[in-house]
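All protein chains but one are shown in place.
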Amino acid sequence: GKSEKTSGEKTGGKGDTAQDTLVYGRGGDSVSLDPAVVTDGESLKVTKNIFDTLLDYNDGDTSVQPALATKWEVSPDGLTYTFKLRQGVKFHDGTDFNAEAVVFNFERWANGNADTFPYYGSMFGGYKNDESHVIKEVKALDEYTVQFVLKRPQAPFLKNIAMTPFAIASPAAVKKYGDKFGENPVGTGPFVFKEWKRNERIVLEKNENYWLEGYPKLNQLIFVSIPDNSARLNALLKGEIDLMEDLNPSDLNQLEGNKDFRIFKRPSMNVGYVGLTTTRGPLKNKLVRQALNYAVDKKAIIDAFYSGQAEPAKNPMPPSIPGYNDAIEDYPFDLEKAKQLLAEAGYPNGFEMELWAMPVPRPYMPDGQKVAEAIQANFEKIGVKAKIVSYEWATYLDKAAKGEADAFLLGWTGDNGDADNFLYALLDKDSIGSNNYTYYSNDELHKILVEAQTVSDENKRNELYKKAQEIIKEDAPWIPLVHSTPLLAGKANIEGFNPHPTGSDKFTKVEFK
Amino acid sequence: MFAYSIRRIFMVIPVLLGMSIIVFFMIRAIPGNPAQVILGQKATKEAVEALTHKLGLDQPWYVQYFKYLGGLLTGDLGESIRTGASITEEIWPYLAATLELSLAAMLIAIVIGVNAGIISAWFQNSWFDYVAMVLALIGVSMPIFWLGLMEQWIFAINLDLLPTSGREEVRNPVTPITHLYLIDTLLQGNTEQFVQVLQHLVLPSVALATIPMAIIARITRSSMLEVMKSDYIRTARAKGLSMFWVVYKHSLKNATIPVLTVIGLQMGLLLGGAILTETIFSWPGIGRYIYEAIGYRDYPVIQSGILVVATIFILINLLVDLLYAAIDPRIKYN
Amino acid sequence: MSKHPVLEVKGLKTSFFTDDGEVPAVDEIDFYINEGEILGIVGESGCGKSVTSLSIMGLLPKGIGKIVGGEILFKGESIVNASEKRMKEIRGKEIAMIFQEPMTSLNPLFTIGNQMVEAIRIHSKMNKKQAQERAIEMLKLVGLPRAKEIMNEYPHQLSGGMRQRVMIAMAMVCNPSLLIADEPTTALDVTIQAQILKLMKDLNKNFNTAIMMITHDLGVVAEVCHRVVVMYSGKIVEEGDVCTIFKSPKHPYTIGLIQSIPDIREKKARLYSIPGNVPKPGSIRQGCRFAARCEHAFERCFKENPGLYETGEQGHKVRCFLHQREEEMNVERTVAAGERT
Amino acid sequence: MAELARNGTPVQNEKVKEESVSLWKEGWRSFKKNKMALVGTGIVLFFILLAVFAPVIAPYEINDQNLSMRLKAPSSEHVFGTDDFGRDIFSRVIYGARISLWVGFFSVLGSVIVGSLLGIIAGYYGRWIDGMISRIFDIMLAFPSILLAIGIVAVLGPSLKNALIAIAIINIPNFGRLIRSRVLSIKQEEYIMAAKAIGMSDARILFHHILPNSMAPIIVQGTLAIATAIIEAAALGFLGLGAQPPNPEWGKMLADSKDYLTQAPWTMVFPGLAIMLTVLGFNLMGDGLRDALDPRMKN
């Protein structure tokens, strides 16, 4: 850790001063480097830099901008999308990027199934022969024009197209490596895959022929896995890494006074919540759920365990997403009111229940156990005795999905910045069994959410979502806790790094000053 | 002797078989579907079902078990269901990392432990003896994870003497040959890296060495004392041999046997117990490999990982037994 | 020819310092061994025989056992407070020792040859080869067949009798002037015991080695020793020529001991037996230590400790008030003799 | 008859009133002389008293959160400082003694009971039963024990009780083997031969002779095992697999304060010291007991 100078010399041999290798410390390793086959963020963080998508998100939000596609047109019925592709782009293996390549990739995914290309199915309603499959066909109109024909309108279609998983891979390489493509990724992105040492590091090198003139700035990009948050911070402090994610909010003050380092805040696109399983015991009662909502002191929790780097949540989706209902008033922290509601519901002396605590840190919940402990203490005050239970992550999800938890901590990070990706995915009755762990089922809400999926008028859609949020607030299947601001920390001389709300960052413009 | 070794090796087989069965059923008793874990929180039901089927997890247990066993017999440890990588190929780097760490720890433990034990026995009831034995007792009583953290706090963070975690310099990674980095860097003649690797090794190996060191010191001392009371040592002294020779030639060899047993056992414990150290020091070893695999319900990895560790443990004990025979001519196994 | 003592022990007192306080295992004993003489030391278990021999060798367990008084003169040189360096020279070269348990007295992990050669090279400048030859020679001398092969064998490959022979060979390599044998045959069968005893007698005759033979078997004493010291609870109770001791023992303990042995030559109607138990050393602080078991004990025996009185016969001494009178008579006699000259 | 008695009566110088001293009493006497063992016993007693009188001693409610008082350094108000919930660490460490001692004692009790049973069956009946039980022990011992414990807790679900069960299970083969070897060696003792010779049944031999003679090593090993069990429980707690919040289990406290190592080291130092001291106490006591009760077990 102490030989920063020597290694600086080694890696950045040319420049005397400027460093051109960035070591990015993160919590876990990737599963595969084929973005289409994975669902985990750790894989996508890397592939984002190896591959490009047709469209990309803007820095800092989820509106789309050109990437491999330079222009696009939507037919008025919302069923045909025509993309003009960037010319002269080459894959890392030297083959050309063109419309055929785009078609090849989409065909590949559409011919798959939920197991092989999970994200495709969930974002585009299924696969080739499925009734619900949204995409009717993908055609190459000419060498640099691709046309998508949909079966029915899909409001977030462009946002979906911009998602990291739908990155365009070299057809030649896909054919060449077959199953092993995930270990030999070839894309058009700013960095070229060089080496992967499992559970330790992935090394990417500058793509000299990148289509964005003058970029990337870095010569090498290294992702290293350091599971423990404090260990990662130590590594940063000792110069072993340059940039780290998932900084413990509690470590914030340690860095704040330090001139050598700076904090990066990832715009929030998440929600952390307490799920109240609506089919279990006293929680069946709406009044009880509301009472519990009154009993949680979100502010104190945020101060203590997020170091203030979060805002209290009142809705199941973050404010940055269109359709957010800011008019809603949150349940205030009011123990008297809570007690009163409990009494009304027939539990004047409270009751006992389990409160499940997440065993793993997530951006929206850096320490589930502690948040649970704080909430436990809150509940105690209104006579609700919560026993904290924790399972391993796998078991936790499995059991919670089966509705075995009374109250549980969980959260969600948006994939594409669309309200549907929150409200429908998490609280619609269709999602029971997948991501609606509370078993909350409201027909009125269902109708609204389904309607919103096909409405292409932005304003109309937003109205529908606002209505939905009102219903949810009233039924209180959750105690929305926070929209956290995930923290990153890095060397003070890093420039051009704007953490993206989706959690996957492109390092094209990053450099050391 | 030969027959004995063969017999011992044969006896290992039922143990390994038993272990594979226990591991097989135990991890399947752990709630949580690997498919769900792999696909994560956001997976759809269909995706989970499809993956479950693909992984063969919907087959009856005996089919799964015998398939796995069949693979084992051909030397195939299976494939990780999370990454699809072949475990046979993947496991060595982890194992090597753990081996390097444990061997370093064992070396420290043996060198310091044995010598402290000898000196304590030699100067029984001296102040050295008292201090060494009290330290040894404290060492045995030390929660290793706490020690590791305290080491980090003091030596890495406060004093900034040594790296906090990892096996190598991230910016200056070792090109693996054997994956035992000390050896690799030496083979490549890269002294700078050698020193770096060594620096990374210090804290975790010292943390890991503490308990075995303490145990070895205590055993060495008591077995030396025992031996030094024996008739043949009295004979040696009656011959006019000096104390130094009596201690280092006669007593030590005789006292080695219980010490060897302990070293064998501790080596096995180190291999498994490295989990905590590896977690604290982000050491990419087999303990962490298995521990993380438990989190992902990566059945083949857990099974094969544990079997590999157990096999090594058993082999080490076999080795210890064979060493006895080499040291002690009385042990004629036939 | 006059006899010179190789070893003189004067007022030796050795104590053990245990949790229960000081235990005087050997309490002011005096004896001597002449050149070429076999001295037998007999006594029951725990009476201090081994402690005596270890005191002489300077091999008392460190920290527990200590010589608290008296003198040990080896060829006139005091060795009680000799330096460890000097003791190393004496041990093995001048005074050699063999032990009771042939099974455990040899280091099981080294070959016989290794241990023999080591013994030789400690005290001589021989090279390895010479030492090996000398070792083989010694092994042949003690009557071991296959001496060459045995050099490469380990102790466990030999029988008890053979091991004891190896021990003797090892003790004899430097031609010591004194061999201390601490119950060398107790662990062996009678037929093997007979072989070993013969060997020791031969060595004594051929090399004029003085032997201090510790045993509790009076038969062995009668068979090999020239002179006998009888110990009881850390004290010498009788000392004399072997014939004197067996033909006219004076101490009630010696008498009882001799009478209580069954004889294979004839069947005694009933054995004589000394009543009571062997006392732990240090448990009796007052009076004669044998008084409690003695048929002849009278009041004084329980109060005072008798001295070692000379009986009439040459070199015969007894620690018993019954013989004080004889002592006095002796004095008279010597006085008378003195008057005569 | 009278003559017989006279001939036999050897006791003349013996005090008639010598008390009867069992090996236990003898053991206790030598234990009392062992200073280190007494120190160990003292430490253990100290923690037992802490555990028993925790409600009296502890100055604060252990679960009283006060988020405004987070991570305060030791002061006269909070002797060991406060943790990240603003709770008094001193009080929590005191209550932690309850948990650690409870887990240590009962897990070892469990493994002693099950292990002894299996060990006795294996040792006494031998043959295939022995073969089978011994193999099972071999298998369990070939596992890295902490992994086995993690596995068991993963199956049962993380909780203090399950951690206790897991620790008990992983220690079973140790006791099983100990007892088995004791039974095997005692079986060879002449007094067992003598018991058989007077026509005693197997069961009686087992329960009147073999078991009582195995007690000393069990107690010694048990005491030492409590020490390891406490560490193991703390390790499981540290990995989040043992005690669940807000239980002030020491290992869990360490895990919870791991992130504050640099800013609030006192949150780590005191629970760690508590573990070490308790374990040291049991180890010292165990060593002393071994010297007193079962000198053969020395190594």
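Order of writing sets the chain letters: A, B, C and D. Residues in each chain are counted from 1.
Criterion: contacts are C-beta pairs under 8 Å (C-beta built on N, C-alpha and C of every residue); 3 or more make two chains touch, one makes a residue touch a chain.
One rule holds in what follows: contacts and distances are computed from a predicted model.
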Should one name the undisplayed chain from "Oligopeptide transport system ATP-binding protein", "Branched-chain amino acid ABC transporter permea se", "Na+/H+ antiporter subunit A" or "Acyl-CoA/acyl-ACP dehydrogenase" using UniProt, the answer is "Oligopeptide transport system ATP-binding protein"
The listed residue (C:62, C:198 or C:303) that touches the chain absent from the view is C:198
Checked against the full complex, the residue among C:242, C:292 or C:320 that touches the missing chain is C:242
Where chain C meets the chain that is not shown, the residues are 44-45, 159, 161-162, 189-195, 197-198, 216-223, 242-243, 246-247, 256-258, 260-265, 267-268, 270-275, 277-278
Those residues of chain D that touch the unshown chain are 1, 3-5, 7-11, 16, 18, 20-23, 26, 189-191, 193-201, 204, 208-209, 212-213
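Just so it is clear, only the chains that are shown with their structure count from here on.
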Most remote chain w.r.t. Chain A, using mean C-alpha positions, is C
Between chain A and chain D, the Cα-mean centres are separated in Å by 48
Chain B residues touching 2+ other chains are 30-31, 152, 157, 279, 294
Within the complex, chain A is touched by chain B residues 30-34, 36-47, 49-51, 53-54, 82-85, 90, 93-94, 152, 156-157, 160, 162-166, 169-173, 192, 196, 199, 279-282, 284, 288-289, 292, 294-297
Seen from chain D, its contact residues with chain B in the complex are 135-136, 138-139, 142-147, 150-152, 154-155, 157, 227, 231, 234-235, 238-239, 251, 254, 258, 261-262, 265, 268-269, 272, 275-277, 279-280, 283-284, 287, 298-299
Chain B partner, complex, touching residues on chain C are 57, 59, 61-63, 84, 88-93, 96-97, 99, 101, 104-110, 118-119, 122-123, 154, 156, 167, 170
